[in-house]
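Shown here: the complex without one of its protein chains, the others still in place.
Labels A and B are assigned to the chains in the order they are written; within every chain, residues are numbered from 1.
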Amino acid sequence: MIVNQFLVLAALLFSIGIYGVLVRRNAVLVLLSVELMLTAVNINLVAFGAFLQDELLAGQVFALFVIAVAAAEVGIGLAIVVLIFRNRSSANIDELNLLKW
Amino acid sequence: MTGYFEDYITVAVFAAFGALLVAVSVGASALLRPKNPSATKSQTYECGIDPVGGGWSQTHVRYYIFALLFLIFDVEAVFIFPWAIQLEALGMFALVEMIVFIVILLAGLVYAVRKGVLEWES
Partner (left out) sequence: MFDYHAIAPELILGVTLIAVVFIDLILSDRYKYLVGVTALVGLTAAAFPLLTLAVCGDLSTCADTGSRVLFGGSYVIDDFALVLKGLFIVVGVITLLLSVGYIESDDYYQGEFYFLVLASITGAVVMASSRDLITMFIGLELVSGPAFLLAGWRKGDTRSNEAALKFFLIGVLSAAILLFGMSLVYGLTGEVTFTGIAAASAALDLANEPAFVLAVVFVLVGFAFKISAVPFHFWAPDTYQGAPTPVAAYLSVGSKTAGFVGLLTLCYQAFGPVREIWGPILWILAVLSMTVGNLVALRQTNIVRLLGYSSIAHAGFILVPFAMAATYDSVGLEDAFFGTVTYILIYAFMNLGAFAAVIAISARVGSGEIDAWGGLGRYSPNLAALVTMFFFALAGIPPLAGWFAKFVMFRAVIGAFSSPWAIVLAAIAAVNAVIALVYYARVVKTVYMDPIPEHADADSPTVVAPSLKLALAITAVAVIVVGFFPQILAFFGDASRALASGM
């Protein structure tokens, strides 16, 4: 088995995610981009786990934990976004300019 | 190594065949059928009531809390699948562990219910 194409896919997904985080203005879309990055991590982990034929399955176990934690993070993130939306009726992060320097 | 890519040849042939099938059937029907366009035919629904308003209807923000609860409980299931596969090998200890895990999750649900999160009118 070769692992390269999985790594390239993961690297691409990760880069798309980073791009989304830097460019997107809506907080929900930034959150989605972060999820994309975490997906890239999962692909990496599972691909490496299969490639290394790790009998402890550490890669897959790690991926499961990443999935669970990512869900928890989405929960927290959406709660914060909804909170902001209620107070300002906008979820654009470049309108968050009360705190600087 | 080459065997890995040879597997994909099957996929490629299959995809090509699928594309050909669609192209032939759609192309044949386009050639054979009579052409008689009218305004009524290009409507979204040819019969019944005309659609009103945009297609992007908003969901009430209150649904998000149900979505959140669903998400948490849904995703925690990822821990149950590997557990279920290994349950017989691990025995009683694993069963107790999973009961503890689910009781903690249920504690969260009880908390949510008692706080009135699931009541629609608040």
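Rule of thumb we're sticking to: contacts are C-beta pairs under 8 Å (C-beta built on N, C-alpha and C of every residue); 3 or more make two chains touch, one makes a residue touch a chain.
Note that the coordinates shown come from a computational prediction; the quantities given were computed from them, not determined experimentally.
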Problem set entry | Missing-chain contacts mapped onto chain B | 104, 107-108, 110-111, 114-115
For this session: Name, in rising order, the residues on chain A that touch the hidden chain in the full complex.
Result: 3, 7, 10, 14, 17, 21, 27, 30-31, 34, 37-38, 40-41, 44-45, 47-48, 51-52, 54, 58-59, 61-62, 65-66, 69, 72-73, 76-77, 79-81, 83-84, 87-88, 93, 96, 98-101
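Rule of thumb we're sticking to: only the chains that are shown with their structure count from here on.
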Exercise. Centre to centre, by mean C-alpha position, how many angstrom separate chain A and chain B?
Worked result: 19
Exercise. Of all residues in chain A, which touch chain B in the complex?
Worked result: 1-2, 60-61, 64, 67-68, 71-72, 74-75, 78-79, 82, 85
Problem set entry | Touch list for chain B against partner chain A, complex | 1, 4, 61, 64, 67-68, 71-72, 74-76, 78-79, 82
